[in-house]
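With one protein chain removed, the remaining protein chains of the complex are shown where they sit.
== chain A ==
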Amino acid sequence: MAEDYTKEGAQYGFHFDQSLCNGCKACQIACKDKHDLPVGVTWRRVVEYSGGSWQVQGNTFEPNVFAYYTSVSCNHCENAVCMEVCPTTAMSRRPDGTVYVDESKCVGCRYCQWACPYGAPQLNAETGHMSKCDLCYDYRSEGKDPACVSACPSRALDWGPIDELREKYGETNSVAPLPDPSITKPHLVISPHRDAQAWDSGTGQITNPKEI
């Protein structure tokens, strides 16, 4: 029998290994394909963050640059601001802890989209409803891994109950360009890139703003 991937109270989340990600965006495409998302709707996005400065040693100036990728979807946050602001309660939580949009209620007001600091909820103009990652609920109920996780060629993505992920990979969740994690308490663990910058002291910039 397949494993139960929709266990009540499991509080699922993601792990992302920044040091393994090479920015190929297979996860982004796998998600888009799996959920048949229209143009302009991207549930999982790969953000490129880069920056740099000059290092001065005596008379020599050396460039000191960095660039790294972060793959982000919805983090099924503990303190889900999207649910807090949603007037219809369409943005709601399944017993397994994942957050999803109940399309039978959503009025398409975009308030959740305004509030979420991860850009996770995105409006599907075809349906007039909000849409976002539900951690591949249908795949999970069949005992399969989420599409993005399986698709990653460098095995940079993992998922599971957040406590297990934290035990395995640590507690880091506050790498730039992600926001202050205390806002939503995301169910996300990141194994940081060696050049990773802290969320509140990042010196770089997102270099692919139109791709996310």
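Basically, contacts are C-beta pairs under 8 Å (C-beta built on N, C-alpha and C of every residue); 3 or more make two chains touch, one makes a residue touch a chain; residues count from 1.
Note that contacts and distances are computed from a predicted model.
The listed choices are "Dimethyl sulfoxide reductase anchor subunit", "Tryptophan synthase alpha chain", "Acyl-CoA dehydrogenase" or "ATP-dependent transporter sufC"; the UniProt protein name belonging to the chain that is not shown reads "Dimethyl sulfoxide reductase anchor subunit".
Among A:K7, A:K34 or A:H129, the one in contact with the hidden chain is A:H129. The chain that is not drawn here is touched, among residues A:A115, A:L135 or A:I162, by A:A115.
Shown as candidates are A:A10, A:C27, A:V81 or A:V175; the residue that touches the absent chain is A:V81. Interface residues of chain A with the unshown chain, by the touch rule above, are 40-42, 45, 47, 72, 81, 83-90, 104-111, 113-119, 122-123, 125, 127-129, 177-180, 183, 206, 209-212.
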